[in-house]
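Heads up, one of the protein chains got dropped from this complex, but the rest are sitting where they should.
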Amino acid sequence: MRSRNCERQNSKPRSLAKRALVAIFFVTVVAWSATGFALGPSSTPSIFSPDSTPAHDIYHLSLFVMAVCLGIFLVVFSLIAYSIVKYRKKATDDDREPPQIYGSNQVELAWTVIPILIVVVLFLAAARVIHAVEDAQFPPNTIEVTATGHQFWWEFQYPAYGITTANELHVPVSDRSHPAPTHIMLLSADTDHSFWVPQLAGKIDLIPNRRNEIWVEPHDLGHYVGQCAQYCGIQHAKMLLNVFVDTPEDFHKWVQQQKEPATTSDQVAAGRKVFETNACMNCHTITGTISHGRFGPDLTHLMSRTTIASGAAPNTQDNLTLWVKNPDAIKPGCLMPAMQLDDQDVNALVAYLMSLH
Amino acid sequence: MAEAQPMVPPLVIPQEREASRPFVQVLHDWIVTVDHKRLGIMYFSYGILALVIGGIEASIMRAQLARANNHLVSPEVFNQLFTMHGTTMIFFAAMPIVFGIANYLVPLMIGARDMAFPRLNAWGFWMTAFGGIILYFSFIGGFGLYGAGSAPDVGWFAYAPLTSPAFSVGHSTDYWTIGLLISGFGSIATGLNIMTTILCMRGPGMKLSRMPMLVWLYTVTAFLVLVAIGPLTAAQLMLLIDRFLGGHFFDTQAGGSAVIWMHFFWIFGHPEVYILVLPAFGVLSEVIPVFSRKPIFGYNIMVAATIAIGFISLSVWAHHMFTVGMTSYANAFFVASTSAIAVPTGIKIFNWIGTMWGGKITFTTAMLFSVAAVAQMLIAGLTGIMLATAPFDWQLANSYFVIAHFHYVILGVIVFSVFSAAYYWYPKVTGRMMSETLGKWHFWLFLIGFHMTFDFMHIPGLLGMPRRIYTYEASRGWETWNLIVSIGVIFQALGVLFWVFNVIKSYFKGRVAGSDPWDAWTLEWMTTSPPPDYNFAELPVATSRRPLWDLKHPEDPDWKYE
Partner (left out) sequence: MSVPQSDMPLSANLRGKIGMWCLIVAESSIFLIFVVAYLYYAGKSISGPTPAQVLHVPYFASVCLFASSGTIMLAERALHRGNVKQFGLFWFVTLALGVTFLVETGLEWYRLIYHEGLTISTNLFGTTYYSLVGLHAFHVTVGAIGLTIILLLTLFGGVKHEHAERVSVFGMYWHFVDAIWVVVLSVVYFITR
């Protein structure tokens, strides 16, 4: 028993739909170009705005791969579109079956060999960039950083300078004629994380009991953003990265500042007392004081950072007060407990924290 | 060959509904059944139910992500949602649907009366069903880091050491592990059953070279099930040993390796996605020829490509681990193997085009879904190529680009193929035709919604948005794209509603289908709709790859050309 279901498509709504789709497409392209291809550091961490050698290498490879894919898409999609238009059953057709073709060895050979060639080319292109990035040799003036991932913040140490800081990374800009890359060793204190600042490099994971590495070689000054890219627990979403690319002079000024022990001032003695008599000192380090905790970020130069809680909030008095009173208000589920302090203690404490330049 | 007695398609008998029996009796019959058709329906229905539940979980996530800094759900709930969404969809929606289609169709298509091991078949289904119940019991019975009622929140691939007792306090992770372990046993049983059925239970004349493409695809699928589920089972046993017996398989503090979990998981995980997609390819290879009125183009090459995909899929797993810091040689190897699998996959796409080429195509709803699936496979394959080039993957991995890519395959190819299969074989299963009008509404709504969501989803990934984040900063420039992505969900949900309504309405009001409503050629169309319990009054003889064509065209049978 046969049933024929030849309902013809109404052409009018189809061409309207086509026009709408074309319009959406153009709007998308324009809007995306504005954000996606921005030059220089941007608050939108687009992979198409590279500003560092490894990111550039990846970018050029990605353009090549996308061009190849676009070519394949246009050819094959046209074939699909052509076949469904040209070979649709027309109302004028009789009921005879079309020629029953079972295959064609020549055609099969062609569309096997050509894809193999394409695949070989793509492989070679990829292998070249893998080698360039993973097996790169570093000049003697490379800045060495050790990044340790924590739930849910970043610890950065500069072993050569003896400094430890948190969440905001400073690196010097690199001149193309005298490259000064920054090489970052990636460790983890607890679970898996991933270091991803798209404009500066591809991402590499931070895995406990494993040493990974990544390097950046930025060409433009400014502030680059990124974040943890491997699910690490409840506040994975707010483990943000802020990288500041400084001139070599500014970078060394920053290093000098970070090397100093914490500023002391009698005006904030009350706050310091609150810090040191509550559990704060068990988790946090403030160099030059008795606070040597390693579980939480180093606070010695807290006020040199633009954000707190690994980028979750700007570093202002109000936010610091809120953070100390109730961390869950900013980063629900983070590992810093609310210390149950009364308002007087909180204000004194915040005053102390705000003195840590 | 000419000695074989031709089988005349049986008379069309209007399907009589069962005389009303007590509901308890009907329920009992379904629960104790070992009939492959009933088990197929049960598997499929379970899968669709899980699909809806997973879809609700996704909808809540999309509502949360539609705006920056949204507070619709807490991070605890969001993290449970994406874990449960992924786990539900892969293990309790897609796998049961795949097994359901196999169960119903494979014996019919090879001219058998049932699967090789009917009771094992039932056992496999109930194990899978039970596993899902255990997983979902966590919502009420789980006790995790955040108190009671805690579903697992470690992601569907449950990376170590996040799953260690130190970081996953309580039992929410154990519900994930044990639920999947149990359903894994069911999957292995079904894989075993499918393989044995295909090898041993083929009817008269059904040589391997005459099997329908769907059956070939399921042969390779069954092989992958047997080989690939084991690593997951092993890894989960190891995780249980770590969590309950103080073992150190993934305990980085004791010198254990987090990376080895990834290896074991993805050695399962990548073949798993081929377990899901190969049956979809099988559906396309059945539907497209019938509605193009031509045999599948290049049958032998299609079979060879399938086998190639099966084997190569076992060698590509670490493309999920390009960011883990493997050596450049290891990375390069996996670039090569992953890119290589594009070749047989591409061959399949070309052969489907070749099937349509020169045909007389009618755009029934089943055909619409199949053609869309082919076009979407093309796009998904190409984004896969992008991900296969490791340096590009160093940017794209763990971002919304990857989510867009794999949903393109799972939704755009697999679910579209499942819908195609539903429209195509519904008449066989129920004896009624589905409404083509409602079907077209379903198709267009779903197509628009799918593209709205998953085309645009690539963009936030390219703009640096990682996955598994419950919220994001407004300044990142991701908000507009996320909003469009979220709106697409509404269209998809509407489309599915049309389909569900169609399924129910057609069961009662649909036109009587008869045994062969589509003028098709494989053995399942040579029996009544629905088939009797024993499938065929007399086992049909397969005279070629298209036995029914031979009967309908005795002047020009296929066996002359094979």
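Which chain is which? They are A and B, in the order written, and residues in each are numbered from 1.
Throughout what follows, contacts are C-beta pairs under 8 Å (C-beta built on N, C-alpha and C of every residue); 3 or more make two chains touch, one makes a residue touch a chain.
All values derive from a computational prediction rather than experimental measurement.
Note that the absent chain touches B when the full complex is taken as a whole. Considering the whole complex, the residue from B:100, B:155, B:212 or B:231 that touches the absent chain is B:231.
Across B:201, B:332 or B:447, the single residue that touches the chain missing here is B:201. Those residues of chain B that touch the chain absent from the view are 1, 3-5, 116-117, 188, 191-193, 195-196, 199-208, 222, 225-231, 233-235, 237-238, 241-242, 245-249, 254-257, 260, 264, 267, 538, 541.
Operating definition for what follows: only the chains that are shown with their structure count from here on.
Touching chain B in their complex are the following residues of chain A: 1-7, 9, 28, 31-32, 35-36, 43-48, 55, 57-58, 61-62, 65-66, 68-69, 72-73, 76-77, 79-80, 83-84, 87-89, 93, 97-104, 107-108, 111-112, 115-116, 119, 122-123, 125-127, 129-131, 133-135, 151, 186, 190-192, 194, 196, 198, 201-205, 207-210, 212-213, 225-238, 240, 332-333.
Against chain A, the residues of chain B that register as touching in their complex are 12, 74-76, 79, 145-146, 153-155, 159, 161-162, 167, 252-253, 255-259, 292-295, 297-301, 323-325, 327-328, 331-332, 335-336, 339-340, 342-343, 346-347, 349-351, 353-354, 356-364, 371, 374-375, 378-379, 382-383, 385-386, 388-399, 433, 436, 440, 456, 459, 462-464, 466-473, 475-478, 480, 511, 513-519, 553, 556, 558, 561-562.
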